[in-house]
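Structure below; questions to follow.
Excluded from the complex is one protein chain; the other protein chains are retained at their positions.
Let's look at chain A:
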Amino acid sequence: MSTGAKKRIMKEYGECMADTPPGMKINFDEQNMTEWEVLMDGPDGSSYAGGHFKLKITFPNEYPFKPPVVSFKTKIYHPNVSNDDKGSMCLGLLRPDEWKPPNKVVAVLRLIHNLLVEPNPDDSIEPSIANEYKENRKEFDKNAKDWVKRYAK
């Protein structure tokens, strides 16, 4: 990884510390600064309230010219998070063809926060969950809360 990329990550970390989105905590390891561990509380009022989610943000070697990779380490019932052991998330500014080098990690964290408040079923990675979210919101809420209880306590 180039020194430029490291400098950039350090700078971004500083910014995240100064302006952390609500309910988030970042564990930063200086030895391995390309992997951030983010602890996040389910936003109040959403189906995920009360849950504690662990996420990993991985910065590729080409960062900031390629987007960081976000994955949920805690299982979550969400149309935009893949329902497998990867828990990957790939939408909006995280897409390689939409990522812009001047984007900030803070923006990524906000995006995640907003998605938990309001999932985006039109850009989903799990079509069946997205369908449920659109057509049977009650069932979706129940499942989501169920998963929070099971995995995210």
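Methods note: a contact is a pair of C-beta atoms (placed from the backbone, for glycine too) under 8 Å apart; a residue touches a chain by one contact, two chains touch by 3 or more; residues count from 1.
Keep this in mind: contacts and distances are computed from a predicted model.
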item: Hidden chain of the complex, named as in its UniProt record, picked from "ubiquitinyl hydrolase 1", "Dolichol-phosphate mannosyltransferase subunit 3", "Trafficking protein particle complex subunit 6B" or "Heat shock 70 kDa protein 8"; value: "ubiquitinyl hydrolase 1"
item: Among A:7, A:25, A:86 or A:149, residue touching the chain not depicted; value: A:7
item: Residue among A:19, A:62, A:84 or A:146 touching the omitted chain; value: A:62
item: Sole contact to the chain not displayed, among A:100, A:137 or A:150; value: A:100
item: Positions on chain A contacted by the hidden chain, ascending; value: 2, 4-5, 7-8, 11, 62, 64-67, 96-102, 104
